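All protein chains but one are shown at their positions in the complex.
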Amino acid sequence: MIITCPYCGPRDSSEFVYQGEDGRTRPDPASTDQAAWNAYVYDRVNTAGEHEEIWQHSGGCRAHLRLVRNTLTHKISSVSMARHATVPRRRRKAETPA
Amino acid sequence: MVDQLSPLAPVLTPGRQGQGPMGVVLAEIAPGSIVQVAAWAGQESALIAIVRDATGLALPDGAGGGIATDTKAAFGFAPGKFLLADQEEGLAAALPKAVTSALGTVTDLSHGRTVIRISGTRAEWVLAKFFAIDFSLPALPVGAGLSTVHHDIFAQIQRSGADQFDIYVFRSFARSFWKSLCHASEEVNYEVR
Amino acid sequence: MSPRRASSGGLIDRSRSIRFSFDGQDFTGHPGDTLASAMLANGVSLFGRSFKYHRPRGVLAAGVDEPNALVTVLRGEAREPNIQATMLEIYDGLQVVSQNRFPSLGFDIGALNQLGGKVLGAGFYYKTFMGPVFGPLKGTRFWMFCEHFIRHAAGLGRAGTVPDPSRYERMNAYCDVLVVGSGPAGLAAAKAAAATGARVVLAEQDARLGGCANWSGGSIDAQPATEWAAGAAHELAGLANVTVLSRTTVWGYYDGNTIAALERVADHKATPRTGEPRHRHWTIRAGKVVLATGAFERPLVFPGNDRPGVMLASAAARYAAEFGVLPGEKIAVFTNNDGAYASALALREAGCSIVAIVDVRGELSAAARELAVRTGAEVLTGRAVTGTEGGKKLHCIQVQGFDVVTGAITGDARSIDADCLLVSGGWSPVINLASQAGARAEWNDRLQAFLPPKEAEGWVGAGGFNGTFALDAALAEGLAAGSGEAGETAPDPAGDLDMSPAPVFEVTAKGKAFVDFQHDVTADDVRLAHREGFQSVEHLKRYTTLGMATDQGKTSNVPGLAIMANALGKQIPDVGTTRFRPPFAPVSIGSLAAERYGEIRPERLTPMHDWHLANGARMYSAGLWHRTMIYGLPGETVEQAYVREAKTTREAAGIADVSTLGKIMVQGPDAADFLDRVYTNIFSTLPVGKARYGLMLREDGLALDDGTTWRLGELDFLMTTTTANAGKVMQHLEFLLDVIWPELRVHLTSVTDQWAGASIAGPRSREILAACVSGTKVDNETLPFMGIVHGAISGAPVMICRLSFSGELAYEVYSGAGHGTHVWKALIEAGKPFGLVPYGLEALGTMRIEKGHVTGAEIDGRTTARDLHLDWMLSKKKPFVGSMMMDREGLIAPDRLQLVGIVSLDNQPLNGGSHIVEQLDRDRPHGSVGHMTAACYSPALGRHIGLALVKAGKDRRGQRAFVSDPLRRRFGPVEIVSHHFYDPEGKRMHG
Partner (left out) sequence: MREYSAYMLLRNALTGNRDWKPAWRKPDPKPSYDVVIIGGGGHGLATAYYLAKEHGITNVAVIEKGYLGSGNVGRNTTAVRSNYLLPENHRFYEHSMDLWENLSHDLNYNVMFSQRGCLNLAHTPAQFDDYARRGNALRHEGIDAELMTPTQIAREVRGLDLSGSQRFPVVGGLMQRSAGTARHDAVAWGYARGADRRGVDIIENCEVTGFLRDGDRVTGISTTRGEIRAPKVAVAVAGSTSRVMQLAGIERLPIESQVLQAFVSESLKPVLDTVITFGMGHFYVAQSDKGGLIYGGALDGYNSYAQRGSLPLVEEVHAEMLAMFPGLASVRVLRSWGGICDMSMDGSPIITTGPLPGMYLNCGWCYGGFKATPASGWCFAHTIARDEPHPLNAPFTLDRFHRGMVIDDKGQGATPNLH
């Protein structure tokens, strides 16, 4: 599997660590809603199909990425940085100004 | 000042291995300073300007952009994060004065990273044995850098010349990596300098 | 008569000879020969024995589809079993032995299994060997008794047991276009892709490029196809943007066009060059993949179809054209399609006589008839081969009338003398890689074969892979696939041979008719599976083992399916096809382990590693790190050494290398706030220049890790973690910052390797520091407990924090890692007058047990802060990670395992991993209430002590119990006590 890190470009999945299902809501730190905390920690939709999830590019820039990946085909339809709204694009030599 | 003791000292023996032309040359370059600077979101260009003032190196924009001279090097390896190296000591002491907390942070890694240089016509071939990275010149232009990993060994790599790469590894892994690198270079003949 | 080398012809180098041996007998061949071609050239037709019935087997195919001719290659003491003779290039000194036979290939007593043929049908194991229900052989015993013999009878080759000295490597490659297969279509595709300037990799599993161009005749660009292929190969090899990989089998098609290939770099060499690997495992990330993998010819299923001398028609043609080998003198042909006629003619032209062509079809095409005439053979249409004769070599075949529609056999058998029978049952495109990529195969009635879908993402097909067999059309497809432009698929020109077979897969007559040759699966086995309800493709495979042998059913899948479809009265596509999975062909384990072979993980060394080794340290692994266990003196046991080290430390001073502790710089305006959120206690109040002990919980409320964090500046913290959890804690923190609290301005950087750490402990430690530290005082006022100062030792800058794991007055001295050994030596030197000793992890562990400090043995992912008496660290003033989860009912239950101390009452040593019981029962141990996490002899207490996690342990302090360790036969009385054995008030470390 190849994941295209917004910063590093396309990289082998071996450089990444899966960090679980996205879309779970962590309650506000001060929240005392036990059910909401339980749900955050333990409960998963486990979608068969387009799945929102978090990966860390642990063997690269170490940023966490939000992916939409189809769990039936492993096809990745979107990748974005969890923390950084925008990142500069990686340049190839052909694009480098002379 | 006390000199740094390299983790490669007992295993780095200059000389040639193999008959015929040398496919690669392996060497340790021991910068006096290795410093990480990191900008808060939105402060990247301000930080790049400070790096230029402090080191004279003009970092190109673009992820992984970098520049290398004979004595200094700088490249981006993560969003807002840059690695700077200088043959002279002192960068770690100088930079925090310029990089305010409103801009970002400075972290001294002068002892924490070991820099191994691989050069020669077969350098891309040997590196390709370790890293799942496209090392071709168009994909990784001179000066550009990246972060990657070889199994457990995390590495930041800058292309410092057409046939030359500088590999920054964690000091504790350096000896293990060096041995592997020598082993992998046997196929193409190598010289240790 | 026997197979032999023709006097001329072939692409081998007849000017040179190669000597090799088979079962100890010497043979010669030529460069360019495979073992199969060289053996045939020497007149040998018996190669091996089959899996179950030990039937004599020859060579059926000429390439990777070979099911029969498996051998073991000997390289010194190393053995390579189950190598296909058809894929093994000979070299000088090659040593090969046959396998699965006893005592010899010619006489194999295992062949007695044939007598039990009908009993040993598919699935027979499931129905017997269950043994008696009671008595000495009840339960699993009878089966295991039988199994012992079955295991020894089963299995093919024998693996080596000595380490394989060969070198294996891996390689990463990137390209725009990967072309798999170098037949005419593949070569055309590679040339076309190269012309566009793309980066191209061309992979060919054989040594020689060209594929069927090397043996199937025809001409391309007005030259013989063989010469065209050689020219194209030469041209491609000279292009800078093309990498040609011969002897390279593409075996895996993984997600994202990640392609796995095995290059057999040196298997054809007596000795590899220095540094040259035997195998190279390629991972190729390709923009586009051109699948030009061709097609496999299928055998026909009929009684005796496994006799040595029965060979695929295309394989025979290949032996003749490529290797100059004639597989027989008097050759018969049995076919259901026109393709075999071309093969027959090629053999005729190479010098064989074609005695008969048996064709199941009643009518022949004009083209086939014309070829038949040129072979000089008697043509028997509407006939089938219904049997073969000969022992270990074919003598003659039986031919009877055959109804192509009903499959009925008619008339008397006619014997025809022949020493070789060519068979052709049609062609199966090699769609394995496309299937791995997720493509669903589609049945094509005209070709009687599964074809790949036309449209696909990531790959495009060309040539025989698509079922396109005509040369011009295959070239056109290759050109289009390589250039990326839609080409026109030329229709099969009239007059070409019709490669579509009659829908005949099996001739049903008396005798064993093999579908899967290697696994000895017969047509009757398939029908038995049907009768017993194992009718889906997967059930058929699993019940009969059809297609599960090392050839993975390359020749047997479709015939097996056809026989099942026939039994079910269904069409073949209605029965289904199996999904192909990696690998396409067997792959050496060494290549997959590649460069990590022998050293699975890298070593992490501390800055002082070499000093430790030079000073008597015994090391062990702690994760990837090497750490000192003890610094043994001559003649000391491990226990004597650690007791001495711990005792001296408590009485004078000791020094330990703590560089492996995880160290993370936490920097930024929100760093203090962040630490308050992740630690259970408060860090924002920590003054600059002070350190604090901290505890982290997981999100689920259980303990994660502990360590000290040092405030180096208003916005700069140095966090330490345990050695084992450094990576885990870093990831935990990064996740929180990136995903949960992106608004916090905090940077995390691993600085574990930046610092060398030396822990100097003991009552004399302050004096030692005072003797060698410059630039700062180290007295109690300047450097109080948990204080931090900066100074220098022997000219190297150091940072000293006064903190203690041993319970003694102690300091951690941090210096730049490059100065680590320098500072360490200076400390050792300064410590000499004070009796300083270096100590290892065993002594460190002893002292921490005496103090009741927890480590990974207690923070084991199942314990809470309360279980470990760390409640005092749980702040009630703020929420923190885990604070809402840690008080759930299961985590505060009174009978949880809680940390206690254990003292041996019989003065015998205790063992980690022992259990604690209330009632001792040596014979039937039971009633465990907990277990010991660590144990040692305590020099400070003069007793054997340990820590334990015991049910409701807090309430049991002061009670008697027993240690019960049936594994090591250690039983004895103990007292459960507080885990603080030594200096519970902490006077010594605060002193």
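When the chains are written out, they are named A, B and C in that same order, and each has its own residue count from 1.
As a convention for this text, a residue touches a chain if its C-beta (ideal position, glycine included) is under 8 Å from a C-beta of that chain, and two chains touch if they have at least 3 such contacts.
The model shown is predicted, which means the values in this text are computed figures rather than measured ones.
A.B. asks: Can you list the shown chains that the absent chain is in touch with?
C.D. replies: Output: missing chain touches A, C.
A.B. asks: From the list C:Asp33, C:Glu66, C:Glu80 or C:Asp670, pick the residue that touches the absent chain.
C.D. replies: Considering the complete complex, C:Glu80 is the one touching the chain left out.
A.B. asks: Can you work out which residue in C:Gly9, C:Gly252 or C:Gly654 touches the chain that's missing from view?
C.D. replies: Of the listed residues, the one touching the omitted chain is C:Gly252.
A.B. asks: Using the definition of touch stated at the top, determine which of C:Gly231, C:Gly351, C:Pro503 or C:Pro583 touches the missing chain.
C.D. replies: C:Pro583
A.B. asks: Which subunit A residues would touch the chain omitted from the figure, given the whole complex?
C.D. replies: That gives, for subunit A, the contact residues 1, 12-14, 17-18, 20-21, 35, 38-39, 41-48, 51, 53, 55, 69, 71-74.
A.B. asks: Just checking the interface: what residues of subunit C touch the absent partner chain?
C.D. replies: Residue positions of subunit C that touch the missing chain: 51, 78-82, 118-119, 121, 124-131, 133, 138-140, 143-144, 147, 150-152, 154-164, 166, 168, 170, 252, 254-255, 258, 260, 281, 283, 436, 438, 524, 528, 531-534, 536, 538-539, 542-543, 545, 548-550, 552, 581-583, 586-590, 592-594, 596-601, 603, 620-622, 698-702, 856-857, 860-862, 885, 888-892, 911-915, 917, 924-928, 931-934, 964-968.
Convention: only the chains that are shown with their structure count from here on.
A.B. asks: Does B-C or A-B have more contacting C-beta pairs?
C.D. replies: Between A-B and B-C, contacts are more numerous in B-C.
A.B. asks: Return the distance between the CA-based centres of subunit A and subunit B, expressed in whole Å.
C.D. replies: Result: the chain centres lie 27 Å from each other.
A.B. asks: In whole angstrom, what separates the CA-based centres of subunit B and subunit C?
C.D. replies: Roughly 32 Å separates the two chain centres.
A.B. asks: Multi-chain contacts only, two chains or more: what residues does subunit C have there?
C.D. replies: 283, 285
A.B. asks: Where in subunit B do residues touch two or more of the other chains?
C.D. replies: Counting only residues that touch two or more other chains, subunit B contributes 132-133, 139.
A.B. asks: With touch defined as at the start, can you tell me which subunit B residues reach subunit A in the complex?
C.D. replies: Listed in rising order, the residues of subunit B that touch subunit A are 41, 44, 60-65, 76-81, 132-133, 137-139, 141, 144, 146-149, 154.
A.B. asks: Where on subunit A does subunit C make contact in their complex?
C.D. replies: 1-2, 10, 12-13, 17, 19, 26-27, 29-32, 34, 37-38, 40-42, 54, 56, 58, 62-64, 73-74, 82-83
A.B. asks: Which of the residues in subunit C come into contact with subunit B in the complex?
C.D. replies: Residue list for subunit C touching subunit B: 169-174, 199, 273-277, 283, 285, 595-596, 599, 601-607, 610, 624-625, 665, 667-669, 715, 745, 747, 749-756, 794-796, 816-822.
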